[in-house]
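What follows is a short report on a single structure.
A single protein chain has been omitted; all remaining protein chains appear in their positions.
Note that the chains take the letters A and B in the order they are written out, and that residue 1 is the start of every chain.
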Amino acid sequence: MKQTIEAKTVGDSNPDAPAGKRIKLSWVGKLGLFIVIFWMVIALIGPYIAPYHEAELIADDSYLPASSQFLIGSDYLGRDILSRILWGTRTTIGISLAATLLAYFTGITLGIAAAARGGWTDMGLSRVNDVFLALPNIMLALIVIAAFGSSIPILIATAGLVYSCGVFRVARALAQEISVESYVTAAKARGEGSWWIITREILPNIMMPLATDFGFRLVFIILFISSLSFLGLGVQPPTADWGSMVRENMQGLSYGSWAAVWPAIAIATLTISLNLVVDDISAQSGGELAKKMI
Amino acid sequence: MGSMIARRIAIGLLTLWVVSVVVFIGTEILPGDVAQIILGQSATPENLAALRAELRLDEPAFVRYFDWLGGMLVGDLGVSKAGGATIASLIQNRLSNTLMMAGIVTLISVPLSVLIGLLAAMHPGTRLDRIVSFGTLSVISVPEFFVATFLVLILAVQLKWLPSIAYLSGTENAWDLIRALALPVFTLAIVISGQMIRMTRASLLNVLATPYIEMAILKGVPRKRIVLRHALRNAIGPIINVIVLNLAYLVSGVVIVETIFAYPGLAKLMIDGVQTRDLALVQACAMIFCTTYVALILLADIAALLFNPRLRHPS
Partner (left out) sequence: MTAVLHIHNLEIEAPQTDRRPLRIVKDVSLKIQKGEVVALIGESGSGKTTIALSALAYCKPGLRFSGGEVLLNGRNLLRMAAQEIRGIRGRRVAYLAQSAAATFNPALTIGEQVTESAVIHGVLSPAEAEKRAEELFYALELPDPERLGRRYPHQVSGGQLQRLMAAMALCAKPDLMILDEPTTALDVTTQIEVLKAFKKVIREEGAAAVYVTHDLAVVAQIADQVTVLYNGEVQEHGPVAQIIDNPAHEYTRRLMEAARPSSMTGKSKGLHANPDPDPVIEVKNVSAAYGHGLVGPGKPKNKVLHHVSLKVQRAHVVGVVGESGCGKSTLVNVIAGLLPAVSGDILLDGQRLAPFLKQRCLSELRRVQIVFQMADTALNPRQRIKQILGRPLTFYLGLHGVQKQNRIAALLDMVELPRAFSDRFPPELSGGQKQRINLARALAADPDVLLCDEVISSLDAIVGANVIQLLKALRRKTGVSFVFISHDLSTVADFSDEIVVLYAGHVVEQGPVHRVLSPPFHPYTRLLVSSIPELRVGWLDKILQNQDMTSGIGLTVETTAQGCAFFRRCPLAVDGTCSRGEVPIQTYPDGHLIACHHSL
């Protein structure tokens, strides 16, 4: 093993430097966070503040424009769009969050196990993972849903399992990076068991990058579920769901109705904001050295 | 080097084989009696028995599997239950449509994306860079149907420049063809460019933070040369990776765009197959998608190997 003394950068060994673990957001990140929190709140209280029930048929006519009765118009069946969006927040966010948590739980467990055990466990799990990664997401979902129907638990399970493959790779890569650090070797030399090493030495040090990955993953899953709903394979009517709403009201576009646009905008604001926050947190130094090019 | 490439190919083939097993099992587990589903409610017991015999449903699964696999390898993909046309002919038609779309989108997006990503990385922190960052972030954050809906709303409905359905009757002249394809191409180009621009920029910025780039700056190497000569060849790996992933997406993942614009492509074919329980069709389509994906990934891997000077010139 080569012994090298690393080139020290300026400001390196400063004994008085504070631990500095606080995250600072720029104004863009703060705006994003505000919007995300806004939608999370709506997810909780949506049904209570909506003027109408999500399945309530108010008018006989479809695609009515905005009025005092329908704050942003009615959809193709005569239901209030605003109410359906408010009700649908809970569905969309709820399913996506549940699926993301499932993906994370599965992915992290298997990923860290693969990295920590190495050998055949690692080989086997990685190969299986690669196979599932090779199958296009939507196709997998199609097959499963065609077989078992599209109830909410099926949707959560499908999305969760499909995206756990990506989490597996990330968790495994991170865990591998950490497991070569000296303090892990020190723990091994002490005689610590695998469980201790995984939970006390490795896990706390990969939480931060995993948290930002969680944000990305959540966005993907929201888009995935919305896309499935858009294809008619997701949440079934009359339950309000943003993706389904876009699908249902597509015809209205040619009549100039914005019924399909509002739920699409709702999706966009949520996902863009999430990405803004995640981007802000993870992009600490964007090209500091590159700025020195002349 | 040669052995590394051979190993990659072997793993690729192995993956494909496992995929074929998964696809086969996946379609087999669709619940319900297959014959019943195909013939519907009005089937008589004799018809059902006859169909079962024809489909050889009584034989054990793995015999049917090897039969199917063997057929695949020689190009006999079976017969679609819808109209009895051979699956191979159905797929051929759609496949060429999909490939045409994929080709056009690739030709437009890839050079443009790499160029924009390069420019953004060359001038980090400037207004251009920030606009590019925000723009691409928005694009990758929204579902494809959002982009499609948005474009349809503006270009087809409000401005009425383009038709909102990509109707291909096979008899158009060039101009009509362009008009018909414009919206789906535009949509797909925007969707995949978002990812490719971001990856190009990120990969370059990553390389532009290394000590050897700092050394180039200290040698007085000008900006353009640093990025194009010093940085690019080290950044190319992840860039090729994301291009390949997007190519795979263009073949197998564009079901939403095909649905919105009623474009007769492969993905739509598979969805229809799933909904009509046309098992043979679904299996064939799934295998094509997976093969494309695995093959493209393999190409990307091999390209990365070839580009790596450590492997090309061993010490």
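Here, contacts are C-beta pairs under 8 Å (C-beta built on N, C-alpha and C of every residue); 3 or more make two chains touch, one makes a residue touch a chain.
All values derive from a computational prediction rather than experimental measurement.
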Displayed chains contacted by the hidden chain, counting the whole assembly = A, B
Key: Option from A:Glu56, A:Asp122 or A:Glu192 whose C-beta touches the chain left out   = A:Glu192
Message = Touching residues of chain B against the unshown chain: what are they?
response = 210-213, 215-222, 225, 229-230, 233-234, 309-310, 313-315
Remark   = Those residues of chain A that touch the unshown chain are 1-15, 17-19, 24, 181-183, 185-186, 188-192, 200-201, 204-205, 285, 288-289, 291-292, 294
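Rule of thumb we're sticking to: only the chains that are shown with their structure count from here on.
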Chain A partner contacts - residues on chain B that touch it in the complex = 14-15, 18-19, 22-23, 26-27, 29-31, 121-122, 124-125, 137-138, 140-146, 149-150, 152-153, 157, 164, 205, 208-209, 211, 213-214, 217, 222-223, 226-227, 248-249, 252-253, 255-256, 259-260, 267, 270-271, 274-275, 277, 282, 286, 289-290, 293-294, 297
Note = Listed in rising order, the residues of chain A that touch chain B in the complex are 7, 127, 130-131, 134-139, 142-144, 146-148, 219, 223, 226-227, 230-231, 243, 246, 250, 253-254, 256, 260-261, 264, 267-268, 271-272, 274-276, 279, 285-294
